[in-house]
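With one protein chain withheld, the remaining protein chains of the complex are depicted in position.
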Amino acid sequence: MNLVEKILAPRYEAHAHCDLFCGTYDPAQAAIEADSCLKIVKKYHDSDDEVFRARAIFIKEERAELVKQHLWILWTDFFEPKHVEEFPGLHDLFWRATKAAGAAKKSMSVEAQQEMIDLIGEVAEVFWATDKAKGAGVYPPS
Amino acid sequence: MNLVEKILAPRYEAHAHCDLFCGTYDPAQAAIEADSCLKIVKKYHDSDDEVFRARAIFIKEERAELVKQHLWILWTDFFEPKHVEEFPGLHDLFWRATKAAGAAKKSMSVEAQQEMIDLIGEVAEVFWATDKAKGAGVYPPS
Amino acid sequence: MNLVEKILAPRYEAHAHCDLFCGTYDPAQAAIEADSCLKIVKKYHDSDDEVFRARAIFIKEERAELVKQHLWILWTDFFEPKHVEEFPGLHDLFWRATKAAGAAKKSMSVEAQQEMIDLIGEVAEVFWATDKAKGAGVYPPS
Amino acid sequence: MNLVEKILAPRYEAHAHCDLFCGTYDPAQAAIEADSCLKIVKKYHDSDDEVFRARAIFIKEERAELVKQHLWILWTDFFEPKHVEEFPGLHDLFWRATKAAGAAKKSMSVEAQQEMIDLIGEVAEVFWATDKAKGAGVYPPS
Amino acid sequence: MNLVEKILAPRYEAHAHCDLFCGTYDPAQAAIEADSCLKIVKKYHDSDDEVFRARAIFIKEERAELVKQHLWILWTDFFEPKHVEEFPGLHDLFWRATKAAGAAKKSMSVEAQQEMIDLIGEVAEVFWATDKAKGAGVYPPS
Partner (left out) sequence: MNLVEKILAPRYEAHAHCDLFCGTYDPAQAAIEADSCLKIVKKYHDSDDEVFRARAIFIKEERAELVKQHLWILWTDFFEPKHVEEFPGLHDLFWRATKAAGAAKKSMSVEAQQEMIDLIGEVAEVFWATDKAKGAGVYPPS
C-alpha cells in the first residue's frame, strides 16, 4: 500500500451521503468543519480588526451549519434500526451533537466549539464501531 | 491518544478552506466526494431502474461539482508561491485534476471516475508533502 | 380579526427556524414541500413525456430534500429536553419521519410520499401540543 | 376531520411552487420568513451583544431574501393573465411587496419589516380570492 | 482606451444587483444564461446519448432558473417608480419575460428558448434606455 492509498484508504472504502445509497459516509466531513469553527473562533479573539471579526462571525456560522448538515445526514441516512438497538443512546447523542453545533454557531466561545468537536468524536466512535463501517474498509487501522 | 483522537487527529490539526485563513484544509473532502462518484457510477450500471438511473446521473453531477470546488480551493487558497517552486508541476496537476473531475461529471464510465480519484491521490501526495501540512499535525503517521 | 390576520395569524405569532432563536418555526414548511412531492409523483405517472418525467424526478428530489431540512431543524432547534420527557417517542418519530422523507426522495411511488406526509402530520401534532407552540399564538383556533 | 387534517388541510390541498406545475403554492412561505425578519429585528434592538447583533443582521438578510424569492415565484408562476384582468393592481402590488422586502433586508427598523408583512398580507388576500386557490381546497375555513 | 477597457467598459461603470445598492446591474447576466439554455437545447436534439440528454435537461433547468433570478432582480431592484411612468409596459414586460423563462425551463423546444431570449432583448433595450443606466457609463457605444 503506497502513501496515497494509506492516506485515503479509510475513506475510500466506506460509506454514503448522497441519498442514493452510494455508500459513502464519513464523520470526517463534520469534523473538518468543526475544526474550522474552533480555529476561526481562536483567531477572532486574537484579532482587533473590525472587518476580520465580522467575517469570522459569519464564516463560522456557515461552517457550523455544515456540521449540522453532515451530522443530520449520518443520523438519518447511515444508521439503521439495528444500530439503535445496538447503541440505545444513538438518537440522544445525535440530538446533543446537533444542538451543540447550533450552540457553537451562536457563540464565539472556544468552549462551545470544543463541546461540538467532542460530541462529533463520540459520533465518530459509534460510527466506526458499526459493522457497516468496519466491514467496508481497512479502518480503523490496527 | 484515544481512539477518537487517533481517528480524527490527522484532520484536527491541519489546514483551512473558508477564505478566512482559518487554516483547515484537507484533500479528504475531494476524495470523499470522488469516491461517492465512483460508487454511484457502479450502481448505475448494475441497475435497470429508470428512476434510479436518472437520479444517479444528477446526484453524481453534484458530487463531481463538489470535487471541483474542493480542488480549486486547495489550489488557490492552500498553496503558496514557494510551493510552486518546490513542485513545478503543481498548476498543471490541479488543471488536470479539475479537468478530470469535469470529465467524470460528464461521464458514467468507471474509468473517468477512477482517473479523477487517481489525480486527487496525486494532489493529496503533494499536499501532505508540504511543510505547511506536515508542520500542522501528527500526520502522516510514521 | 380581518381575513388576512385570520389566514396568517397561526403562523405570525409563533416559532423560529433560523438558528438565531428568532422564534419562528412551523411544520407547514415541511408539509408544503411534502405536498408538492406527492403532486409531482402523481403527475409523473400521468405523463408519458420523457422530459417532463425526467424533470419530475429531480424536482421532487429537491422538494424531499427540503422536507428533510425542515424536519431536522424542528427536531434540533425547536424541541427542548423537557419535550423529550413529555413525548418519549420524539426522537424516534423524527428519525422515522426523516427516513420516510429520504425514502420519498428515492421513490416515485405515491405510497412513499403519503407515508412522509403522514409522519409530518404526526410531527405537527406533537409540535402544536407543546406549550412552546401554543403559548406563542392564537393557534390552533378553537 | 381530525386535528392534523385541520392544521394542515389549507395547505395540503392547494398550490405549486416548483416550476413543474406541481400545483403547490402558499403565501405562508413568504409570511413565515417575514415574521422571522420582524422577530430578528426586535431581538436585535433588545440586545447589546456585538456577536448577536452581527448575526441578526446577516440572518435577517437571508430571511428577507427568501421573502423576495417566494413572492417572485407567486407572481410569475401562480398568477395567470386572467388574474391580471381580475386584479388590475396585481403587478404593482407585487412590485411594492418585493421592494418592501428589499427595504426590509436593508434595514433594521421594525417599520420596514411591518411594511413587508402588511404587503404580504395583501398578496395573500388576492391569492386566496382567486378561484385557482379557492377551488383547490377547503380553505379559508368558514 | 485599450482593448480590455473597451471590452469591459460598458459593465464596469454601471449598475447594482446585490441588494446593497452597490449599483451594478447588467442584463448581460440574464442573456448569458439564456444563451446557454438555447445552446443546450440544440445539443440535446443533436444527441442520442441517454446520459447527455438527461444532463441537458437538468442543467438547462438550472440555467433558466438563473435567468428568472436575474430578471426578477432587475425588475424589483434596478427599476424605480419614475421608470414605470416612463415605460408603462414595464411590469407586463418583466412578467412575460419571467414567464417565458419559466416556459423555457419546462421545455426542450428551441422556440421556447428563443422567446425567452427575445424578451430579454426587450428588457435590455428598456434598461439601456434609462438615464440610470446611460448616465452610468460609456454604453451603448455610438
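Letters A, B, C, D and E mark the chains in the order given here, with residues in each chain numbered from 1 onward.
Methods note: a residue touches a chain if its C-beta (ideal position, glycine included) is under 8 Å from a C-beta of that chain, and two chains touch if they have at least 3 such contacts.
Bear in mind that the values here come from a model prediction, so they are computed numbers and not experimental data.
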>> One chain isn't displayed here. Which of the visible ones does it touch?
In response: A, B, D, E
>> With the missing chain put back, one of B:Lys39, B:Arg53 or B:Lys68 would touch it. Which one?
In response: B:Lys68
>> Tell me which stretches of subunit A touch the chain missing from the display.
In response: 51-52, 54-55, 58
> Considering the entire assembly, which residues of subunit E contact the chain that has been omitted?
Replying inline: 3-8, 11-12, 14, 16-24, 26-29, 31-32, 35-36, 39-40, 43, 52, 55-56, 59, 62-63, 117, 120-122, 124-125, 128, 140
>> Could you pull out which residues of subunit D are in touch with the chain that's been left out?
In response: 54, 57-58, 61, 106-108
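Here, only the chains that are shown with their structure count from here on.
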> So which chains count as neighbours of both subunit A and subunit D?
Replying inline: C
>> Sharing more than half its contact pairs with C-E, counted by residue number, which one of B-E, A-C or A-B qualifies?
In response: B-E
> If you tally the C-beta contacts, which comes out ahead, A-C or C-D?
Replying inline: C-D
> When subunit B touches subunit C, do the two copies use mostly the same residue numbers, with over half shared, or different ones?
Replying inline: different
> Using the average of all C-alpha atoms in each chain as its centre, how far is it in Å between subunit C and subunit D?
Replying inline: 17
> What whole-Å value do you get for the distance between subunit A and subunit E if each is reduced to the mean of its CA atoms?
Replying inline: 40
>> Suppose each chain is reduced to the average of its Cα coordinates; what separation in Å results between subunit D and subunit E?
In response: 25
> Tell me, which residues of subunit B touch at least two other chains?
Replying inline: 52, 54-55, 58
> Each pair of chains that touch: what are they?
Replying inline: A-B, A-C, A-D, B-C, B-E, C-D, C-E, D-E
